[in-house]
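Left out: one protein chain. Kept in place: all the others.
Take a look at chain A:
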Amino acid sequence: MSIEQQYRTRAKELLSAGEVKMVIGYGAGTTAERRRPLFITSPDETERLVLDSACIANLSGYLVTEGLLSDEKRVAVFLRPEGIRALNVLAAEAQLDPLQVVIIGFDLPKGELKALQGSSVDDFTALLGALKESTPDVDGRELLEKIEKMSPEERFAFWQEEFSKCIKCYACRQACPMCYCRRCIVDSNQPQWVNTSSHTLGNFEWNIVRAFHLSGRCVECGNCDRACPVNIPLRLINRKMAQEVLDSFNHFAGTSKTQEPVLASFKKDDSETFIL
């Protein structure tokens, strides 16, 4: 039996036994290679679930939809390892109770669908711990190294060029499971921190703020990158910041549901070589 069929059966069992009130999975999209999120509440609908190598979106963000988990019933969700990390971060930041989430885990190493054993976040601790040690194989590594070698002026010019494309649609924010603030700082107009007009200055500031708020929290699922309609390499900044946090504080976001958020904790002997 294919993994897809197994997971459809599992979703059906969970729903008919009343263990979960909803299954969040993937359904067919508008074109053959696209998938869209599917929210299933009845066992009869589980045949619509799709699971294949095109299921790359991180669905964990839907878990913090207002009111979804407030009735204390459980929800099952299809998650890749990045999604499980995101779930851990949300739990560590007290945005949800991980006991209310049943994980239907899968992975796509080199585009091959693979099932992951386990259903609660704690079942994946070893897997996530191993991820921390591995060197991630990210797209655009060459570009990242190229940017790191540039002079500050060149880097500024590079990002100025990229950010000038930004249309402030905030799709990156919408797609990100970590961007759950009810009121985002860019929506504040008194005081207005970031220019909301489409000038490059405001775009620059917005993207800096976004990356800063995700530092030490981003799980590099790539949702923002895929959501960006003008193809700004947002993932590069997030990658850089994740590396920075790992190097400086040995912090890898989302390894456990009780992990202390890196910017809400400190050590007395944190490095301070740059402070005069």
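Here, contacts are C-beta pairs under 8 Å (C-beta built on N, C-alpha and C of every residue); 3 or more make two chains touch, one makes a residue touch a chain; residues count from 1.
By definition in this document, contacts and distances are computed from a predicted model.
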item: Candidate names "Cysteine desulfurase", "EF-P lysine aminoacylase GenX", "Probable branched-chain amino acid ABC transporter permease" or "Methyl-viologen-reducing hydrogenase, delta subunit"; UniProt protein name, chain not shown; value: "Methyl-viologen-reducing hydrogenase, delta subunit"
item: Sole residue of A:143, A:181 or A:201 that reaches the chain not shown, by the stated touch rule; value: A:201
item: Candidates A:98, A:216 or A:254 - the one touching the absent chain; value: A:216
item: Listed residues A:78, A:106, A:159 or A:252, member touching the removed chain; value: A:159
item: Chain A, residues in touch with the chain not shown (by the definition above); value: 147-148, 150, 152-160, 185, 193-195, 197, 199-202, 204-205, 207-209, 211-212, 215-216, 237, 240-241, 244-245, 248-249, 262-268, 270-272, 274-276
